[in-house]
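Notes for the one structure printed next.
Now for chain A:
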Amino acid sequence: MTNSYWLLALLVVPLVGAALVMLVPKANETLAKQLALLISLVTFGLTIAMCLEFVVAKAAEFQFAYSISWVSNYNINFALGVDGIALVLIALSTSLVPIVLLAGWHDADGARGTVRGYVALILVLEAAMVGVFAATDLFLFYVFFEAMLVPVYFLIGRYGGPRRNYAAVKFLLYSLFGGLLMLASLIGLYVVSGNLTGHGTFDFTSLAALSIDPTTQKWLFAGFFIAFAIKAPLVPFHTWLPDAAAESTPGTAVLLVGVLDKVGTFGMLRYCLELFPDASHWATPLVIVLAVIGIIYGALQAIGQTDIKRLIAYTSVSHFGFIALGVFVMTSQGQSGSALYMVNHGFSTAALFLIGGFLISRRGSRLIADFGGVQKVAPVLAGTFLVAGLSSLALPGLSSFVSEFLVLVGTFERYTWVGVVATLGIVLAALYILLMYQRTMTGPVPEAVAEKVHDLRGREVLAIAPLLVVIIALGFYPQPVLDVVNPAVDRVMHAVGSTDPAPQVAPVAEGTHK
Partner candidate 1 sequence: MNALADAVPKFDIPTIEYAALAPILIVLGAAVVSVLVEALLPQRYRRSTQLVIVFAALVGAFVAVVAARGTQQIVAMGSVAIDGPTLFMQGSILVLAAIAALVMAERKVDPAGDSFAPRASALPGSEDEQVFTRLGWLQTEVWPLFLFCVGGMLLFPASTDLLTMFVALEVLSLPLYVMVGLARRRRLLSQEASLKYFVLGAFSSAFFLYGTALLYGYAGTVSLSGIADALTNSAGDTGLVLAGVGLLAVGLLFKIGAAPFHQWTPDVYQGAPTSITGFMAACTKVAAFGALFRVLYVALGGIRWDWRPMMYVIAALTMIVGTLFALTQTDIKRMLAYSSIAQAGFMLVGVVALSSQGLQGTLVYLVAYGIATVGAFAIVTLVRDSTGEATHLSQWAGLGKRSPVVAAAFALFLLAFAGIPLTSGFTGKFAVFTAGIQGGATPIVVIGVVASAVAAFFYVRVIVLMFFNEPQAEGGPSVVIPSAFTTLAITVAVALTVVIGVLPQLVFTLVSQAGTFVR
Partner candidate 2 sequence: MNPANYIYLSAVLFSLGAFGVLVRRNAIVVFMCVELMLNASNLAFVSFARIHGNLDGQVIAFFVMVVAAAEVVVGLAIIMTIFRTRRSASVDEANLLKY
């Protein structure tokens, strides 16, 4: 099999770019930013080109495979490849980076670290994000999974808000804790594969083909799952997220919540389910309970927040509950919904964080109580914020609705009452978004807001517009993404040995749509 260099290019371009950016003189901040933006656009362009090459019919297989031996002693390969799910998540990552750079043009100005350092870290992070989704060797996945922490840690700690130290350390330690448990499981898996086949391997496909005895599976599953549950994060492992998201720059928060955390749910779907099908079924009740608690609990927390960024972070806790729920209900609707949700949530949260960031940087405060009547002084800002918020509350017609509904349907067909409880989340979602909107954007205009808050400017509009376009477009026409995702989900469903429940009444034969 010949190696495809697409994914390698997606890894190398941002890394080389980061190095180039670091060569720019420290004083020439604009050049560094422009260069970084250019590189991220090139990466995005490459992604688009790669997506066009993707064979949708074979979306369940790993395409654009690249593999060279890395650590032959342990049979570790530097192996890359994407199925449909990984493809869309990579596309999400590389599309968000230029947006983040453009939107956060002045985020790093005057921070502790240099501007070139900021953009370089973002590019390094981009490479790690591509790597973590593209890895088809578990060891490589783990390496990216952990290596990703470092740039984020520095992004939070050097460029963040007042409590950045606390937030950065908490983020790193929490993630590291999960990661190390996963390392133990990962090694265990390697050893088990060695015992079963005679030679250990980290290759995903080979590992997925093993039939491991159920008890071992449970232990190994636990290591992976805790790591992913912390990453995602599921309640009760979520408390690092609000701190990290609130203290980081909006751009970092977008990449953190929008992409990085998806590694958790992606990992559950790809690794937990396919590698440990028996254990996954065994753990399903627990995960579903956690997920549903997460949906409701995250939403209630969001309602009670007084800080815009923490609020958005808690909405994500709720959304991650939905995603995890969809993954573990073991129906194709649930899992495709989850995969789509990951993408949609990435865009809508990105929009919320970025616009929230614009708002916060103008007023110089994150407290909801310090705002009011912004719609009067900055209608475009308010309007875009509303659209982003509506997407977050899964308004039909916007992207999140499709995924959320799929997850709910997928849940409902197997666990009726769970589906009912989860559905209540949509009321709470309306509450947290609209309460925030009401308190910040409407009502009389306080003096401080009138003075400081002005409407979005060209660069900001340019950064936000693509997000909103995608949010609306995927609301009305999600099928291209679903077409790519569905085969991969079918593979997962097959691996866990689940089929969708049949309807109670045999469906009337409907005509096929031409």
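Picked so that all candidates are chains of the complex that A comes from, given by their letters.
The rule is short, and it goes like this: contacts are C-beta pairs under 8 Å (C-beta built on N, C-alpha and C of every residue); 3 or more make two chains touch, one makes a residue touch a chain; residues count from 1.
Just so we're clear, the structure is a prediction, and the values are computed from it rather than from any experiment.
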| item | value |
| --- | --- |
| Numbered candidate touching chain A, per complex, among 1 or 2 | 1 |
| Chain A residues within the candidate 1 interface of the complex | 69-74, 112-113, 142-144, 146-147, 149-150, 153-154, 157-158, 164-165, 168-169, 172-173, 176-177, 180-181, 183-184, 187-188, 190-191, 194 |
